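Take a look at the structure below.
Let's look at chain A:
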Amino acid sequence: MLSTPALLLATMLFGLGLIGLLSRRNILYMLLSLEIMLNAAALAFIAGGARWGQVDGEIMFLFILTLAAAEVSVALGIVLQLSYRFRTLDADAFSEMRG
Partner candidate 1 sequence: MPMTLWLLILIPMLAAPLSWMGQQWSRHAARWIALGALSLDFLLALVLWSQGPPGSASGHGSWLVESQTSWIPRWGISLHLGLDGLSLVLILLTAFLGIIAIIASWTDIQNRVGFFHCNVLLALGGVIGVFLAIDLILFFFFWEFMLVPIYLLIAVWGHANRRYASFKFFLFTQAGSLLLLVAMITMAFLHQQATGRPSFDYADLMGLTLTREMAWWLALAFFIAFVVKLPAPPFHTWLPDTYTEAPTGVSIILAGLLAKTGAYGLLRYTVPMFPEIMSEFAPFAMGLGAAGILYGAVLACSQTDLKRLIAYSSLSHMGFILLGAFAMTELALQGVVMQLVAHGLSTGGLFLLAGALYERFQTRDMRQMGGLWKVIPRVASMALFFACASLGLPGLANFIGEFLVLFGSYSVQPIITILASIGMVMAAIYSLGMMQRTFFGQLRETRSIPDLSNVAFGTLLLMAVLQVWLGLYPRPVLATTKPVVDALIQSASLPAQASHSVPVMPSTLFTSQANTP
Partner candidate 2 sequence: METLFYIAAAVTLLATLRVITHVHAVHALLYLVVALIALSLIFYLLGAEFAAALEIIIYGGAIMVLFIFVVMLLGPLAVEQERTWLTPGAWVGPSILALVLLGEVGYLIVAGDLPAISIQEPRQKAVSIALFGPYIIGVELASMLLLPGLIGAYHLGRRLSSEAR
């Protein structure tokens, strides 16, 4: 069965995404890393679905897809706003919400 290596792959992808998210300062890259992590999660679901022969994994994938679509559209809008206002994509430059 492929599910175990698939789950391993998902973990690795997720880790890579996390590394990207934490290490990159460019907000665009952070979004890309998020996409990677979402995909990793989706892969885990698909693998799980395949392992048990259930359709739920695929359905979860569909939901993740929808989520990603919504997330990306809003997030990219925010990125545009930020770049317009601050003239930079450096995530560390935005700290307006500091407590």
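Candidates were picked such that all candidates are chains of the complex that A comes from, given by their letters.
Simple rule for what comes next: a residue touches a chain if its C-beta (ideal position, glycine included) is under 8 Å from a C-beta of that chain, and two chains touch if they have at least 3 such contacts; residues count from 1.
What you are looking at is a predicted structure, and each value in this text was computed from that prediction instead of being measured.
With chain A as reference and 1 or 2 as options, the touching candidate in the complex turns out to be 2.
Those residues of chain A that touch candidate 2 in the shared complex are 2-3, 5-6, 9, 12-13, 16-17, 19-20, 23-24, 26, 28-29, 31-33, 35-36, 39, 42-43, 46-47, 49-50, 55-59, 61-63, 65-74, 76-81, 83-84, 87-89.
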